[in-house]
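Below: the structure, in structure tokens.
The complex appears here without one of its protein chains, the remainder shown in place.
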Amino acid sequence: MTVEGLQYAVGMAGTVAFAATAVAAVAPKRIDLFGALVMGVITAIGGGTVRDLILGVPVFWSEDLNYIWVALAASLLAFIANKRMTGRQVYRAMLYLDAAGVALFAIQAAQKTMDLSFAQPLGPILLGVITAIGGGLLRDVLAGNDTLLMRKELYAVPVTLGCITYVILLAMFPAAGLTVGVLSMLLIFCLRAAAIHWHLYVPDTLLTRPVDSKESKK
Amino acid sequence: MTVEGLQYAVGMAGTVAFAATAVAAVAPKRIDLFGALVMGVITAIGGGTVRDLILGVPVFWSEDLNYIWVALAASLLAFIANKRMTGRQVYRAMLYLDAAGVALFAIQAAQKTMDLSFAQPLGPILLGVITAIGGGLLRDVLAGNDTLLMRKELYAVPVTLGCITYVILLAMFPAAGLTVGVLSMLLIFCLRAAAIHWHLYVPDTLLTRPVDSKESKK
Partner (left out) sequence: MTVEGLQYAVGMAGTVAFAATAVAAVAPKRIDLFGALVMGVITAIGGGTVRDLILGVPVFWSEDLNYIWVALAASLLAFIANKRMTGRQVYRAMLYLDAAGVALFAIQAAQKTMDLSFAQPLGPILLGVITAIGGGLLRDVLAGNDTLLMRKELYAVPVTLGCITYVILLAMFPAAGLTVGVLSMLLIFCLRAAAIHWHLYVPDTLLTRPVDSKESKK
């Protein structure tokens, strides 16, 4: 299997995971099949769409509709699964697939941004993060859930560290693009998998102070 | 009256309805005139703007500001009407105008996407739906209301069925573009009008299970 083929396979697996976890995240609010399909597709392609709009290039799925067919199929299956069983085991497996997808999409976006020489060196980091978390932000906003920026989950931080690592390592070893990319993806995946496995959160002492409660004490 | 003239007239009537129903939807939260104008304009042009950004073409209202003037005037009138009377009769009439607008904008968007040969065959369906419901989604998110993806109203489903019908019929009868377009619009309008008239909702059995209540029983 070529590197491109492997990337494509991971990309499709990530698309499945994005769509399926989206349906699972929104299902408790009672949605119909249409809502499930829309949420699945938006979560799967939303981040990359915003990236391509900012880069000023054609949106990626207009040239390869497989991303949308796969997202539709995964959303449909997740909707059916929700009606029939809890599927907690499947959901946990999906979280790890989601981590693989996030790792791949972030570094792919950083690479695409570098190839276009767009806003170096910050652009690849910004657009890597936007691509990885943008779809999930759109989903949460449309579903009326707290966005992940407001949760203490370790989700965006591994992505950001991975993108920064990618940009720095590539500046140091410009000839080793593939190795650097794989290492950066592994970094994101491992950090994210550790956060899933051990339920890691940002500790309270690293958060802003709860200003309201302090004010009310006066 | 030519076909273009009729389309334009329906488009303007739809713009009036989008803006006026937006003001009516947000008014219970107590907004000022400025908020009413912004909500009206965003609802009227939001979906088409997102469509044009994704298509990579100039936004439609930059070439015909009538869409914005009409949206501003309709929002102003709806704001004044809200201050003076309940206008329930007017509101129901607006819902049917809104249905006509949704039908027209969805099929127009599907047609525009096909003319640009963008992401066939899924692109016209996706962008038809985005154009028809995008403005309303933006309005609900900015107003802090539940988006229509979270409500059981039959709104997006008729639009989607109409766009799918349009794409399939046009593939079968490529020479009958106008007839196919009108039929698809009528399909959307009739389904939506039936949903308004008989207060149709997605039945509970077709929704995802209320996971929370089930979890809490354990």
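Going by the order they are written in, the chains are A and B; count residues from 1 in each one.
Basically, a contact is a pair of C-beta atoms (placed from the backbone, for glycine too) under 8 Å apart; a residue touches a chain by one contact, two chains touch by 3 or more.
Everything numeric in this text was worked out from a predicted model, so none of it was measured.
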Review point. What chain B residues would touch the chain not displayed?
Key: 23, 26-36, 38-39, 41, 49, 53, 58-59, 61-63, 65, 68-69, 79, 82-83, 86, 141-144
Revision key, fill the gap. In the full complex, chain A touches the hidden chain through residues 53-54, 56, 118-119, 122-123, 126, 129, 137, 141, 146-147, 149-150, 152, 156-157, 160, 202, 204, 206-212
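By definition in this document, only the chains that are shown with their structure count from here on.
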Check your understanding: Considering chain A as a copy of chain B, what rotation angle in degrees (nearest 5) results from a C-alpha superposition of the former onto the latter?
Key -> 120
Exercise for review: Provide the C-alpha centroid distance between chain A and chain B, rounded to the nearest whole angstrom.
Suggested key: 29
